[in-house]
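Following: one structure in structure tokens, then a few remarks.
Of the protein chains in this complex, all but one are displayed in their positions.
Moving on, here comes subunit A:
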Amino acid sequence: MSANVNHSLPLEYQTEQNRLNILGFWIFLGAEIVLFATLFAVYGVLGHRYAGGPTPSDIFKLNDVLIETLLLLTSSFTCGLAVFFMRQRDMKKMLVWFIITLLLGAGFLFMEIREFIHYVHEGATMQTSAFLSSFFVLLGTHGAHVTFGIIWAIMLVIQLLQRGLTPVTARKMFIISLYWHFLDVVWIFIFTFVYLKGMVA
């Protein structure tokens, strides 16, 4: 089956194997949505139990959060551009936009780690209150996904440089782009239901 190559389709969809891998990854993303839903549920239940510790409006700094949001949103956009150029079989432009995506992702991670260090210095640690425990678990899980995505992407860049653009590497590139967009989707909800919610109250 996988030997049947349909050249009328974009590279990443040309074989049956690739189509199944992409479908499988969408199903994995469905499971990821449920994983993050459980963490949002925990935060929704415990997010206002401060145990005498700091409240969201005490520690959140909107400017830093907005910079993180814009970095991740822009990286999602540049990742989309990378796939756009992949479909035009322009590997050079694809790699340039993909590496920009990685740098923006790294910038996001730098800002987030700085934010966490700042909180801990203010005495807002994971042990302080139920609010902060659920906050760090939700944000930490997202941050761990970004970290994993960056490592994954670096390995994929190495493979793309070695093997060029083939149906197999194109499929890998397409799948990591889905993963990366998904991380931004999760961040939209963190931004809204953790940070902005904390600023309203």
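Note that in this section contacts are C-beta pairs under 8 Å (C-beta built on N, C-alpha and C of every residue); 3 or more make two chains touch, one makes a residue touch a chain; residues count from 1.
The working rule: contacts and distances are computed from a predicted model.
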Matching the hidden chain's UniProt record against "Quinol oxidase subunit 4", "Polysaccharide deacetylase family protein", "Peptide/nickel transport system permease protein" or "FeS-binding protein" returns "Quinol oxidase subunit 4"
Given that one chain is not shown, which residue among A:73, A:111, A:126 or A:157 touches it?
A:73
Absent-chain interface residues of subunit A come out as 9-10, 13, 19, 22-23, 26-27, 29-31, 33-34, 36-38, 40-42, 44-45, 62, 66, 69-70, 73-74, 76-77, 79-81, 84, 87-88, 177-178, 181-182, 184-185, 188-189, 191-193, 196-197, 199-201
